[in-house]
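Removed from the display is one protein chain of the complex; every other protein chain stays in position.
Presenting chain A:
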Amino acid sequence: MVERSEQILLEQARAGDEESFARLVDTHAGRLINLGWRMTGSREQAEDLAQEAFLRLHRSLGSFRGDSSLSTWLYRTLSRLAIDHLRREKLKRKIFFFRGADSEQADPVDIAPDPGAGPGEALLAMETGQRVRRALQQLSPQQRAVFTLRHDEGLSLQEIADALQLSLGTVKAHLHRAVTSLREELHDLRERIGS
């Protein structure tokens, strides 16, 4: 359910108060961009998707009933946009025989080493970041969405099922396949890093 303060902002935004809408965007922007970034691996794409999600909210202000919380609504919208985006990207790669994003396309924030670590550790951290990122890219769009929403965003499987309009059983299956796939992709890295 929508919180009282958020409800007031929504009412004001619905009445055409752009400042209230901007405050809603400001409140949710950080989490939404982060979700987009985890799902697409690109900050630019994440911001574009988040922007589109907010614009859809702007367009739907009149019909937004507040049955679910605003953050859930935004998560759901962004997840679907991200899945569509990843599917299109996958199709493009198939068409052009392009094998995923290479290391030079990786987000610098993602691969930046921990400044406090030594050179060897920094290199390993960088490699780990790249490998994890690549492993995540191997997942199907829906697996990636389910994994991100559960692992990074902490949504329950039932919330994910509601957000993505999937059955609970399908969400469980996606999560298990995603985890299995990550284990296979990161097998050697796991052994090198140890516990």
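We take it that contacts are C-beta pairs under 8 Å (C-beta built on N, C-alpha and C of every residue); 3 or more make two chains touch, one makes a residue touch a chain; residues count from 1.
Just so we're on the same page, contacts and distances are computed from a predicted model.
Hidden chain, UniProt protein name from the list "Type 1 periplasmic binding fold superfamily protein", "Iron ABC transporter permease", "Cytochrome c oxidase, coo3-type, subunit IV" or "Putative zinc-finger domain-containing protein": "Putative zinc-finger domain-containing protein". Residue in contact with the omitted chain (choice from A:L9, A:A50 or A:M126): A:A50. Note that of A:R14, A:R93 or A:H151, the residue touching the chain absent from this view is A:H151.
Touching residues on chain A toward the chain that is not drawn are 18, 21-22, 25-26, 29-30, 33-34, 37-38, 43, 46-47, 50-51, 54-55, 58-59, 109-110, 128-129, 132-133, 135-136, 147, 150-152, 156-157, 172-173, 175-176, 179-180, 182-183, 186, 189-190, 193, 195.
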